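Remarks on the structure that follows.
Apart from one protein chain that is not included, each protein chain of the complex appears where it belongs.
Naming follows writing order (A, B and C), and every chain is counted from residue 1.
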Amino acid sequence: MFSIENITNSFHNWLSSVLSETLVMLVEMGLIAIAAIALFAVLGLVLVYMERKVAAVIQIRLGPNRVGPMGIFQTSADTLKLVLKEGFMPNNVDKFLYKLAPFVVMITAMLILAPIPFAKGFQIWDINIGVFYITAISSISVIGILMAGWASNNKYSLLGAMRSGAQIVSYELSAGMAVLSIIVLTGSLNLNEIIESQRNGWWIFKGHIPALIAFVIYIIAVTAETNRAPFDMAEAESELTGGFHTEYAGMRFALFFLAEYINIFIVCAIGATLFFGGWMPFHIGNWEGFNHVMDFIPSFVWFFGKTFFLIFLIMWFRWTFPRLRIDQLLNLEWKYLLPISMFNLLLMTVIAIKGWHF
Amino acid sequence: MDVKVTPPSAPFPGSVQEIPGGGIVLSTLDDVINWARSNSLWPLVFGTSCCAIEMMSAASAKYDFSRFGFEVARATPRQADVIIIAGTIVNKMAPVLKRLFDQMPDPKYVIAMGACATSGGPFFYNTYSVVKGADHVIPVDVYVAGCPPRPEALLHALITLQEKIKSGLTRDQIRTQFAENGK
Amino acid sequence: MFEEVATSKEGEQIINVGPQHPATHGVLHLIITLNGETIVNLEPNLGYIHRSIEKMCESLSYRQFIYTTSRMDYLAAHINNHACALTVEKAMQIEIPERAEVIRILVSELTRIASHELWWGAMAMDLGALSPFFYAFREREVITDIMEETCGARLTMNYMVPGGVMADIHPNFVKRVKDFIIQFKSRIDEYDQLVTGNIIFQNRMKNVGILSKEDAISYGTTGPTARGSGVSCDIRKIYPYSIYGKLQFDEVLETAGDSFARYLVRVKEMKQSISIIEQLIDNIPEGDFQAKTKAVLKLPKGEFYQRVETPRGELGVYIVSEGGTTPYRIKFRSPGFSNLSALNHMIKGHKIGDLVAVMGTLDLVIPDIDR
Partner (left out) sequence: MGNEELILKLKEVFPEMDCVQGNDWPELSFGSDRLIDVITYLKQTPELAFDYLFCETCVDWKTHFNMVYHLDSTRYRHNVVLKVKTDREKPEIASLAHVYRTAEQHEREIFDLFGIVFLGHPNLKRIMLTEEWVGYPLRKDYEDPINIIKL
């Protein structure tokens, strides 16, 4: 059975045999940092390419197909161009915040990568409060957006940033509630333990209808949290030209652009972990034979497969639905999603206590 | 392709100039940079009149300029690379166009789409408010004929612009080549 | 040029939408006073595509001036040309052959569908749904191809001339139009499924930008904008020109007066146009496509006015002739110009997000407003 765990373990053993313990740690930290940044860049490129191709399919077009085979180097060319564009700062901006904002958004996105288990035994930081850490850190990105909107000295940017602030503060709640309802079932905040608890079936199937409701609410809330259509109030191209990044150009804009896609990846990865068992293959209760066959598919394939399925779902939303208005957006959260998710959490608690789930 | 006369010192934007004695590494790097720039031309959403509809047609499924990577139309000039002047420019619009052009970060390119943007077109004579050619306001890299041009013509213009960027030459050099070879 | 255009009160801010802004579909400049996200006042600033067509026409002959009107409301080039041709024909009392009349109506109604298609896609795009735009263009391209075959141009056709049409229809015309009708009828149901029935879309459109019947008349709005408020103003019905009087079709009226009513009017109008085309496509009479006219047209002294119904509303062509070969004065009463004047009234008190929902349903074509 192919597993990344074996590779990492043997690499660690080899390093330990040639270097001292401190050095091993330093080298591994360096390697992980490089790997994280590389993953960040590759994910960004892949997701942007995927978005353009998905859009093209939905819109009965072909999408990029001239740069490299099937146009796969299109996004590389775009990124390279953005890096090489003139570093641009408009007059009268708050220089410090203007420069800082993209990095805040970017670093937040990178920090959340840490506790996500990409495959069996392949995780940057196995932390016992993983879910809590993620929900805590992901709220920071809104500060970056607010900074960008304020510092740009542009009314469109400011409007976009304020919208984004109101939106993320609201939707954090129901996203949190949806996550909590799974935590109630597992009784652990550790992402690995959550995955282990799904060894005999994913929570979306085991958790009855409340898990399904929690999943739907989670998807809606994270779509809003990542500022994606139909909740892309912060950018709202036809209303606010570019929203909070109207005044950003070149590399700084590219950071926002990439961070948006990384955020999508992260929320989908968490969704896949909580509801679809992360890297856990598709297992059905006690069907040993079936489960064994499923185990032959490497765990990272499962993880990325599920994550990309959810990403596709979110992209599908974007290219189909019209945008909500800001007051409708807040109404949806405070009048519908939040009460439903609270009730759902209650229901889930009852199920967990009574042991009604599978 | 017609190349308009511009001040000889103005370099073609975006092309990295080869320094005398520049090594093979630098030249390859130039090629890579020009490749990236030419393949990632994000247009500004800017249409004043009829040609804008043909620009939309070029974006639509039948002509689909997303194949070349042009579909990332940006609403804000800060993030755009190429401004397609689709339609007539009038005196009131000219300062705005200039401002939009100034707001774009280098390297930036301009395509004058249609007769109006090229020369004033059907509105050349007896009009008091039409700018007779957008090149009175900003430098234009590629001119497209037609009133309005077909989407294919716009695609051809964009490909021409790509070739122009890939060649890595200055406007001067292109003009000299044009004078010598006729192409 | 860029000085402060308006002053704001405490707690309010001025925001400039346009001239280059995706919501304005061109180069309209709106000076909006905002209180938070709520629009307090809106002032349109026109003229960013004022091409002085009226002045220019004063030195063009009666055959030449028609081409400028194709570029005025380029989404309804045929109908603009039709208005001009009708005015000249009325002044010179030219009888046009039956065949030319039928061809004119056919291409006009096809243009109306194409224009509404583009409006549908662009409006959905403004509201944030990006895909309908591409579906709309799929059908629009079919019409464009039909036009190209017959008229030789995709957008600015200049097909109608005083006395008839420029050239006879292409042999493929009838067949392709029939194919298009079959295809379009199924597609329009798709549109309803995708956009009209969408709950987000309905919430965005309903009770937004309400224009009462009295205001609609007072602001001089016409076309689907006024018909959404219950004003019967279809020139094809109330002052029939060409052969519209002999055709069976309904004037679509909605009474709600909000953006959704205007949306429905346009979608239903597409169906009406299809029914007009169906009535005519099998009955194109044989004969000439153009009446014999003199090479140089000279209008008698006098003033001539012709009203026609474009996809955006009532277009009026007012020609003052001194008896020469060129008009003394031409005025185009463009539908968008009056429709735009109602925007401030409709948008006050709404959120900035509603601006696109209201402007989208006004279906503004800026060169038509500025001329």
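Basically, a contact is a pair of C-beta atoms (placed from the backbone, for glycine too) under 8 Å apart; a residue touches a chain by one contact, two chains touch by 3 or more.
These numbers come from a predicted model, not from an experiment.
K.L.:
Give me the visible chains that the unshown chain touches, in label order.
P.N.:
So, taking every chain into account, the missing one touches B, C.
K.L.:
Sort through C:59, C:212 or C:255 and give me the one touching the missing partner chain.
P.N.:
C:59
K.L.:
For the chain left out of this view, which of C:170, C:331 or C:348 touches it?
P.N.:
Missing-chain contact among the listed residues: C:331.
K.L.:
Quick one: say which of C:233, C:280, C:297 or C:358 touches the chain that got left out.
P.N.:
Looking across C:233, C:280, C:297 or C:358, the contact with the absent chain belongs to C:233.
K.L.:
Residue by residue, what part of chain B touches the chain that was omitted?
P.N.:
So the residues of chain B touching the unseen chain are 91-92, 124-130, 132.
K.L.:
In the full complex, which residues of chain C touch the absent chain?
P.N.:
Against the left-out chain, chain C lists 1, 45-47, 50, 52, 54-55, 59, 90-91, 215, 217-222, 231-233, 238-239, 302-305, 307, 314, 316, 318, 320, 328-329, 331, 333, 337-338, 340-342, 345, 370.
By definition in this document, only the chains that are shown with their structure count from here on.
K.L.:
Building nodes from the protein chains and edges from chain pairs that touch, which of line, ring, star, complete or other describes the result?
P.N.:
The chain contacts form a complete graph, every chain touching every other.
K.L.:
By CA centroid distance, what chain is farthest from chain C?
P.N.:
A
K.L.:
When the C-alpha atoms of chain A and chain C are each averaged to a single point, how far apart are the two points in Å?
P.N.:
45
K.L.:
Calculate how many whole Å lie between the centre of chain B and the centre of chain C, each centre taken as the average of the chain's C-alpha atoms.
P.N.:
Taking the mean C-alpha position of each chain, the two centres sit 31 Å apart.
K.L.:
Which residues of chain C are in contact with two or more other chains?
P.N.:
21-22, 133-134, 138
K.L.:
Can you list every residue of chain A that touches 2 or more other chains, as numbers and ranges?
P.N.:
Each of 59-61, 237-238, 241 in chain A touches at least two other chains.
K.L.:
Report the residues of chain A in contact with chain B in the complex, numbered from low to high.
P.N.:
Chain A reaches chain B through residues 52, 56, 59-67, 71, 73-74, 76-78, 80-82, 84-88, 237-238, 241-242, 245-250, 253.
K.L.:
Would you pull the chain B residues touching chain C in the complex into a rising list?
P.N.:
Within the complex, chain B touches chain C at residues 44-50, 52-54, 56-57, 60-62, 75, 77, 87-88, 90, 92-93, 95-96, 99-100, 122-123, 125-130, 147-148, 150.
K.L.:
Taking the complex as given, what residues does chain C use to touch chain A?
P.N.:
On the chain C side, the touching residues are 13, 15, 21-23, 37, 124-131, 133-135, 138, 194-195, 198, 200-201, 203-204, 351-356.
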